[in-house]
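Of the protein chains in this complex, one is absent; all others appear in place.
Going by the order they are written in, the chains are A, B and C; count residues from 1 in each one.
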């Protein structure tokens, strides 16, 4: 039902964890065809949602696959040790997807999003902070030390800047350099502002069409690219329509303590929300003012985690000084 | 009443036009001590709100002074001719404040805001596109043609980047270079998303403390700076709390067509909104996804209007090729 | 002979005009297989060098093709009218290569070079200032007015940032979107500092391997891309080894007015230059300090000229307000 309201505004639920919560919230029980694992670490929690059956795919609105979610509220605080730990947790979770790839087997990092719009700039920022080594394998092997993989990196921009579908640019490059694996980094939309820059999702299903805050039109996944795609996504916004809808609900809840008895009416809600968000509709997003600082921190944590996973031979000290 | 709700989230009404609408909406009549002029142009409308009496100052929450608002919905469209006209309207409105300043009398442009956060970057972007000439007067007068004024420009950054109050930086520079006039450009928050990048406010009262989307802490005005300050502001966001509150109202209006009878209850609304916006409170803003493109267009229109007003000897062709 | 000295430092002559001057300087007569046309305009001169025979190709070190050079010293001055004229001359010269392409036939702009290194950033800067329309043809045709072509644009970065050969990225994208024509914009190295940001070369031979100041490794031309490639290049640097060699020559010329008689000795010159440029060798470039301002102006002139040529339906006023 909520799904329908969101979809009427062109809004996707990017986090599998949230999709599961909503579905379970409606049905009150575990979703058939879904398995969940949990793991605590000092400054947060890892939840792994396995969508194992086709049936669950339809209910959840997410393809069959593994969705690892790292939740760490301390990411939003000035807490170096916690950030550090999250980088390491991310690295450890990524390792399962890269362990089988030999040093010379290339991995392509793709930073999705629009570098000119702060909340959508996470992907390009991670690319800027990533250690690129593929050319060294070809032209300057003496610059490499042991335990480094061949990594290339691309921030393909967005349709409005290039006139080209992002997926077309990536696919074109993939057909030339034939990587073993793509790791795509993207900004997501969450259902709750508490998730902004505190939650990281790693999905082995890649990017679905219409997801991400820029609503990438075409999917970037194994089917479209011909190689496995790991998507790393972080919510940086909540759609304004979601906030609006939640506020109506919250107000109605407050009303329950009064004599008024008004249930949530999706049709009325839709009309009310449309009126307030006119003329932008589902195209409005909510972000904290300090989003630039939050994105900078998150990009550093993610770029660091990726480099630790891909280049096991590097010490962290190496890493921080290796970067250009 | 609404004012109170907003203030409880630390939200100011930056546009005098909106403050007047709300006050009048509550009282149903013209505000004593306020005078309003109107003027149509092809692609929009100019409204001039004169707050002439101290009493009105308190009611409106805005200091005595002149607030010129240019409303031009076509600013958000791909409509070069309309943008062009708005630049000229802006120039004409600015001229009244600069006409008395001689060529050698310096004017300081100040671009307020955080260049790393797209919706707050309007001020710094205008500075980038502005024609700076003060140094030519001293070092290369042969580069000047007739009808150009001495202009200097500064984007002082924000407290989080410099550790210094913006007003302190400006005041320090003002005491050194002693301009005749400051023109400060800032991103504002509006009450309605329709105003985002379609409304321009020119105020001869400068910047009040706490206004602007970055909530500049200290005022930048004649009192603090010792010279007149003209503020040019454009809404680039709406506070999420405003959207939330409007949605509740809109939903309640929809309910009026049903048997349920629920009036707006500010205390409940406040609790509902707080709950949804937790943990950011009044610190969340709503922006359209294409804000980067909207800001780029608006910055061009404003920088162009300022240059036309300050450098009457320049043709528009000169202007576009003069810029670095 | 000079060619040899430069080549020993890995230096190419990017301008056909200069290659011709040097060859003619050595032989004293017109080069067989080369034809030259000239045309004056108010603020400069157009020279068209046609290399028509294979034999000339070897002598000139440039492939058979047409090389149009616009020389306009006023590009380096604060002279809006002259810049304007150069944009129009560039547009007129480009038209011969695009006239046959229908509106729906896509043209791909490629901005070569490193956006982090000012003198190599011309290509990416032109892309930023270019009017991209291909997506509008597909998704928003109402935004188009008559007389606009389908244009896409890409700044592929450099090997050190992506780990991928620039030509691989472009070729990958070309195979996906199949443009009718590529226009590649690049920073060049000249033989004389007077040419820096005052000379524009348009070549229908594309980019040769090893040319441009970043020494793009692979060619970007009809052979490698499968579609015609027009290269627009502007010198932004002179190699330090060229300056060094020219200084030796200039000093030896001065000596001719003294009793000392010392001819130019290439072997000694090479050793002297190597010693001074150690440890960078041919990898050092000479640029004026104000290169950022020069590049900004040149990028505007080129982006403007390209848009006038590709979108004949746009007025210049449209153009300047159309840009994001």
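Everything that follows uses one rule, which is that a contact is a pair of C-beta atoms (placed from the backbone, for glycine too) under 8 Å apart; a residue touches a chain by one contact, two chains touch by 3 or more.
The structure presented is a predicted model; accordingly, all values stated were derived computationally and were not measured.
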Item to check | Given B:53, B:103, B:168 or B:274, the one touching the chain that is not displayed | outcome: B:168
Checklist outcome for this item: Contacting the left-out chain: of C:48, C:64, C:81 or C:286, that is C:286
Item to check | Omitted-chain contact residue, chosen from A:43, A:83 or A:239 | outcome: A:83
Item to check | Residue, one of B:48, B:81 or B:132, that touches the chain absent here | outcome: B:132
Checklist entry - What residues on chain C make contact with the chain left out of this view? => result 114, 116-120, 160, 193-194, 213-214, 240, 243-248, 250-251, 253-255, 258, 260-262, 265, 268-269, 271-273, 275-280, 283-293, 296
Checklist entry - What residues on chain B make contact with the chain left out of this view? => result 132-136, 139, 150-154, 157, 159-164, 168-169, 171-177, 324
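The criterion applied here is as follows: only the chains that are shown with their structure count from here on.
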Next on the checklist: Nearest whole angstrom, what separates the Cα centre of chain A from the Cα centre of chain C?
Outcome noted: 40
Checklist entry - Roughly how far is chain A from chain B, going centre to centre by Cα mean, in whole Å? => result 34
Next on the checklist: Could you work out how far the Cα centre of chain B sits from that of chain C, in whole Å?
Outcome noted: 42
Item to check | chain C, residues touching no fewer than two other chains | outcome: 324
